[in-house]
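Below is one structure, written out as structure tokens; the observations come after it.
In this view, the complex is presented without one of its protein chains, the others remaining in place.
What follows is chain A.
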Amino acid sequence: MHELPQNLVNGLLLGATYGLIAVGYTIVYGIVQLINFAHGEIFMTGAFGALSVYLGLGSGTSMWITIPLMILGAIVTSTVIAVLTERLAYRPLRNAPRLAPLITAIGVSITLQQLVWGFYPSAKSPRVFPSLPGGPYHIGSILIQSSDIFVLVAAVLSTLFLAYFVRSTRTGRAMQATAQDPDTAKLMGINTDRVIVIAFALGAAFAGIAGVAWGLRYGEIKFDMGFLTGLYAFTAAVLGGIGNIYGAMLGGLVLGLVQNLTAIYIADIPGMSQFSSQSWSSVWAFVILILVLMVRPQGLLGERVADRA
């Protein structure tokens, strides 16, 4: 075996990033039954927001100030853009047939990519993202980078925060009620338009954090980085059971593991060596998705549709 513990850790870290993004797909879907295909671009704009803050501060500033401000910049950028797209693109289609907002989401996705490509300075090629100082650290045979710790902390804190928020706050209860039955939620006095905005904003904030994590881990960001990553995160949300926030995290972790492990270990199976490259790893991710959905169409932690009635 080639360093199994290390590969497990790498898979989980990739998966945690997917999970952070997947949460946004799942919250929005849970409330408005919209697959927000532009969510991958919300993740991408967060990374560019963080980069802008970094460039604005100059290289003399301490990392302990720069990093929190970059996270803040990412969250603000992602949230503002997500709330604007909800207002301008999705809200006018609230009562339209479902296909309309779905196609619109694809349009928003392309628009955001092109805006960054066209108007962000030198974004036509990858832009270098700052890296965290310190590390790598050795834990037994496992090698851990500073950015890995960032991903881990971000994923754990975000999940805990979200669980607390949805279960224990007034707004969280309003979100649950709106997800279960929007009309009756209105009869409770809940402003469901506001709840929808909060859902978009919350998902965007996590995507923004994921954007920073991505930049720190891979060292560069690109206008189209949200497309494929968004697609995987969406896959993770479906895998975990769309509408379920813990499912999104779990789906992300499973997907990250599958992608990482198949890229390496498939080659150990006799006759399979040609299916083990990086590019095949996405095929295996979707194979797992299909297998899971055959057995559990509602996803790993999803509820059956009948329960939602």
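The working rule: a contact is a pair of C-beta atoms (placed from the backbone, for glycine too) under 8 Å apart; a residue touches a chain by one contact, two chains touch by 3 or more; residues count from 1.
One rule holds in what follows: contacts and distances are computed from a predicted model.
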Checklist outcome for this item: Record lookup, UniProt, unshown chain, options "ABC transporter ATP-binding protein", "NADH-quinone oxidoreductase subunit J", "Acyl dehydratase" or "Glycine cleavage system H protein" -> protein name "ABC transporter ATP-binding protein"
Checklist entry - For the chain left off this view, which of A:33, A:114 or A:184 is in contact with it? => result A:184
Checklist outcome for this item: Of the candidates A:174, A:207 or A:221, the residue in contact with the absent chain is A:174
Checklist outcome for this item: Residues on chain A facing the left-out chain by the touch rule are 170, 173-174, 176-177, 180-181, 183-192, 303, 307, 309
